[in-house]
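Omission of a single protein chain aside, the complex is shown with its protein chains in their original locations.
As written, the chains take the letters A and B, and residue 1 is the first residue of each chain.
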Amino acid sequence: MSTPPLLRVVEREALVYARLWRGLAFSTFVQPALYLAAMGIGLGGMVSAHSGRVDGLAYLDFVAPGLLVASAMQLAASESMWPVLGGAKWMRQFHGVVATPIGPGELFGGFVLWTALRSMLGAAAFLLVAALLGAVPSAWGILAVLAAGLCAAAFCAPITAFSISQDSDLSFPLIMRLGVLPLFLFSGTFFPVSQLPSGLRPFAVLSPLWHGVELGRAATTGRFDFAAVVVHVAVLVACIGVGATFGVRAFARRLSA
Amino acid sequence: MTSTLRILPFLRPRHRPWRLVERNILAYRRIWYIFLSGFVEPLFFLLSIGIGVGKLVGDLDVGGHLVPYRTFVAPGLLAIAAMNGSLLDTTFNFFVKMKYAHTYDGVLATPLSPRDVATGEITWALLRGAAYSAAFLFTMLAFGDLRSGWSLLALPGAVLIGFGFAGIGLAATTFMRSFVDFDYVNMAMIPLFLFSATFFPLVRYPAGLQAVVRFTPLYQGVVLERSLVIGDLHPTLLLHAAYLAAMGLIGLRVAARRIGLLLQP
Partner (left out) sequence: MNGPMIEARALTKRFGPFVAVDGIDFRIEPGEAFGFLGPNGAGKTSTMRMIGCVSPRSGGVLRVLGLDPTDDGPEIRARVGVVPQEDNLDTELTVWDNLMIYGRYFDLPRREIRERATELLEFVQLSDRRSSRVDPLSGGMKRRLTIARSLINRPELLLLDEPTTGLDPQARHLLWDRLYRLKRSGVTLVLTTHYMDEAEQLCDRLVIMDNAQIVAEGSPRQLIVDNVTREVVEVRLAIDADPAAEVAKLKRFGDRVEALADRVLVYTDDGDATAGEVASDGFDAASVLVRRASLEDVFLILTGRTLED
């Protein structure tokens, strides 16, 4: 029985990943612990002293799912830029892949799936660290890993579609600074969006990250509203759908030309 | 005096390291928007952490002054921006030019020396950092976060922080073999970013950790900037400044030597 092409793409990426374990061990396990300790406990201590609870949650419990999903998103975003252009232009290994029976659409799908899986792996580690620090009050918390994977794919698909059509990496730092960073800072990660000036609040709702963070927070705290969950999932799936539509076409254009 | 002039090329505009600065200005002239985008990064942090999270934290006591959290965190963000900016130019950007683009092989075939390259790149990093820091200081001024006349020294302070990290960054980069080694830069930067009394005061750290934090490089910069803008001056600030200056000077020396060894074997 033969492995589906999509999974063979995943297998290739996993092989590369396995060779870089040292830096990854740090970014996967140590980094979440550091962020949670600094933001959740250090800063959280000051928040508790002044405001008590945030949205009815201890600040550590509030910020942990936010950081969990936001770091999955950041990883997915940067993985969808430089490595994609690298595969198409600098190292050209994508051209090597489509020279086999694997098609450009499958390569795109495999790449997004792999990025989501990798983000989920990171999210699982994050969740473990958070649970050890007492930041995951509910057993539903395990679902936060899915929320992170969904959110990662929702960023990966459209950004990958964009990156594959680029000729240089000049736009990437702009996307990081003007797109990813403000989303990271203002999507209900560090403070509730209800605190944003009223004029800006609607924009937070447009942020896919906000939907991801809300899903993650619903999972780790076990407090959720079914209708809201459906909306959050729908928005993220829509992002993936739009990204995939453009992505499959863009991959074919770039790699089969 | 001459040795000071050799270290601070900005005082001698005809000096050779300025050619590297000119080169970078030429390179950025076509991608000015990337240069401009650097201005917004610390601003986003100020709005999110300073104002958003600040609302949850309230006021706190800094050296006897009760100030809003925003006023407390802003000088920390200034120091972080100075560190990040100069590390980006002297680690990643420098590595690409040295190992992949071979830019410096061309440069060293002219009268310029490895030392000129090291000094030139550091000067560029500092000028760029100074531009961003100045803009951020104006934002702080607009928010009323500059509480003292000593704030005038906050810009030179930021340049000094940039110098310290530029020197050490450049020196470290000459030891890197591939992009995988940049993991080490991250492993150093993230703990510094989070645990240099940037986001919460030193007293909130466990006692053992406090002692460690006191010796970390970014902490020197954070204390320096915070004391200057709040007006909480004490003689130990000179020690913090000396720490950063030493870091920069040693880094510059090591980097110049290593660039010579690598590119002129």
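Note that in this section contacts are C-beta pairs under 8 Å (C-beta built on N, C-alpha and C of every residue); 3 or more make two chains touch, one makes a residue touch a chain.
Model, not experiment: these values are computed from the prediction.
The absent chain, not drawn in this view, touches the displayed chains B throughout the complex.
Although one chain is not shown, part of chain B still touches it, namely residues 14, 16, 19, 22-23, 26-27, 30, 101-103, 105-113, 263-265.
Note that in this section only the chains that are shown with their structure count from here on.
For the pair chain A and chain B, the distance between mean C-alpha positions equals 29 Å. By the touch criterion stated above, chain B contacts chain A in their complex at residues 31, 33-34, 37-38, 40-41, 44-45, 47-49, 52-53, 55-58, 60, 69, 180, 182-184, 186-187, 190-191, 194-195, 199-200, 204-205. Looking at the complex, you find that chain A touches chain B at residues 20, 22-23, 26-27, 30-31, 34-35, 37-39, 42-43, 45-47, 50-51, 54, 59, 170, 173-174, 177-178, 181-182, 185-186, 190-191, 195-196.
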